[in-house]
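Here you go, one structure.
The complex appears here without one of its protein chains, the remainder shown in place.
Let's look at subunit A:
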Amino acid sequence: MDLVQNDAFVIVQRKSQVSLHQLPKKQGKKWTVKIGRDKVDISSVVGKPHGTFKLVREKDGKNSVFTLEPSDEVVEMKDKMKDLNSGENNKEIWDDGTSQQLKKEDIEELRGQGLTGSEIVTQLVENSKTFQIKTEFSQEKYLNKKEEKYSEWVDILKPNIRHLAKHFHSQDPMQILNLRPDTLAMIMSLANIKSNGKFGVFDGGCQGLVTAAILDRIQGHGTVWNLFLKGTPQKRVIQAMNFTPEQLKPLKNCSLYKLKETLAKEENADGDEVPAKMIKLDEDAAPPLEFGSLDGMVIVCRRPTTIAKELVKLLAPSGNFAIFSPYSEPLSETYIQFRECNLAVNLQLTETWFRTHQVLPLRTHPEVNMSGSGGYILSGIKVVS
């Protein structure tokens, strides 16, 4: 079974609230993180299978820390309180700020006394003048909202691309150039990512998200060239995936300046014979990166206009590419450039429109908030004309 390891990353999910944490390197070391308003020692999950855990207070007191214990018996607040009365409509409910008798300090004190989440919510409900005359739907909505804050159960999940793409995007979209999860899904299709292929990625600001997604998809089969210009390649998401050495095997980092030198040398050395002795036979070594050698290419950056045309030279004829930018303007320039030079066919500038829905009996509708843009993709297939 899949157990939580020391030093590994985990996703902590409490209702819809998601956070990413790395566990301590050393066994037995306490590791306190904040989950919502609560301080939780997550080292208590090490050695246990991923799944649902209950927040358990170590000892009473205001600043006490919770530990986590495996627990599958989740009790939702709305189930606990389903026997309460409810009203027909909100005719008698006035927003005069007096319906909740408990003050902020009272609630803080209750927390300090070591009450559990559901006990606090019970107090809130009991001290509300209006709760019992709210409609059933309204009560459920209220309890769900409170549960987001006070739920005593959290899920400890193994990070995967679906979680990480959503987490990084919802935390701050521009830290990954507003590359929305559904746009990432499109990139994976349009660049024809598959096992046993050779792919190039230029990551100009999505924290290694695309590279991690490819490495995850191919599970050790194939080659992924992580192309970069300056410094070190982006790797935050790659690290958070807890990849095994086997899964990381396809990853080759390659500075474009070094590649330029190598390719120039090769051109000069054309015709010179290499003594047979000097050719090392290494079965495991990745095939060298040269012009026309890649099956697919993903470029992610703010302004791909100059670099895209160069990087496409590395693609094999009929190779697929997907170029992502949070802006449509540079991609429209690239589009015209590619079309005028007959570099590619099936050129498409697209974006995806994505929204989620609330589906509940008699209350189904699109969610009130949605993302307005998830970035743009220029995709196509390289041809030789």
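Here is the rule we use: a residue touches a chain if its C-beta (ideal position, glycine included) is under 8 Å from a C-beta of that chain, and two chains touch if they have at least 3 such contacts; residues count from 1.
In this text, contacts and distances are computed from a predicted model.
As stated in its UniProt record, the chain not included in the shown complex is "tRNA (adenine(58)-N(1))-methyltransferase catalytic subunit TRMT61A", which appears among "Signal recognition particle receptor subunit beta", "CG2144", "tRNA (adenine(58)-N(1))-methyltransferase catalytic subunit TRMT61A" or "Ribonuclease P/MRP protein subunit POP5".
Per the touch definition above, the residue from A:33, A:256 or A:349 contacting the chain not shown is A:349. Note that of A:217, A:236, A:252 or A:313, the residue touching the chain absent from this view is A:217. Contact between subunit A and the unshown chain involves residues 1-2, 49-52, 72, 160-162, 165, 181-182, 184-186, 188-190, 192, 194-197, 216-221, 295, 316-320, 328-329, 332-333, 335-336, 345-346, 348-361, 364, 376, 381-385.
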